[in-house]
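Complex shown without one protein chain; remaining protein chains in place.
For chain A:
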Amino acid sequence: MRLITHNMLSCNIKGVTNGFPLRIEAGNVIEKEVDFNPDFIRHMFAKLEWKALVEGARSMGYAELPEDSPDAAVLESDESFLKKLHHALLELHLEEGALVCPKTGRKFPVNKGIPNMLLHEDEV
């Protein structure tokens, strides 16, 4: 699971109003190279929750992203920033670990890069 997905996932348990973001417990993180496409990164930027991304990246061992969300000018001109964002979003894979709901503490295990988001009967 990559951070691009983590940034969109929220806890779906009944009664949990704001289950975002899920806390990452990183067991095993690997890096896989992906072709850099600045247009895609710019397109995704508008949808991201910046704080959650920075937190998530840090949990996966990548601390190069700036704390504050950069403004549009940086996005247009600064390619090194775009490359860092690309690396964080698409090239870091959480292979083993867990995602933890911020409200209930319920853990969603991650195996072979696949988070198990299946809810139990009483959580639906």
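In the analysis below, contacts are C-beta pairs under 8 Å (C-beta built on N, C-alpha and C of every residue); 3 or more make two chains touch, one makes a residue touch a chain; residues count from 1.
To be clear about the criterion, contacts and distances are computed from a predicted model.
Trainee: Mind telling me which option in "Auxin-responsive protein", "Probable 18S rRNA (Guanine-N(7))-methyltransferase", "Myotubularin-related protein 12" or "Mediator of RNA polymerase II transcription subunit 18" is what UniProt lists for the chain we can't see?
Mentor: "Probable 18S rRNA (Guanine-N(7))-methyltransferase"
Trainee: On chain A, what residues meet the omitted chain?
Mentor: Touch with the absent chain occurs at residues 1-2, 4-5, 7-12, 19-20, 34, 37, 39-40, 43-44, 47, 49, 90, 112-119, 121, 124.
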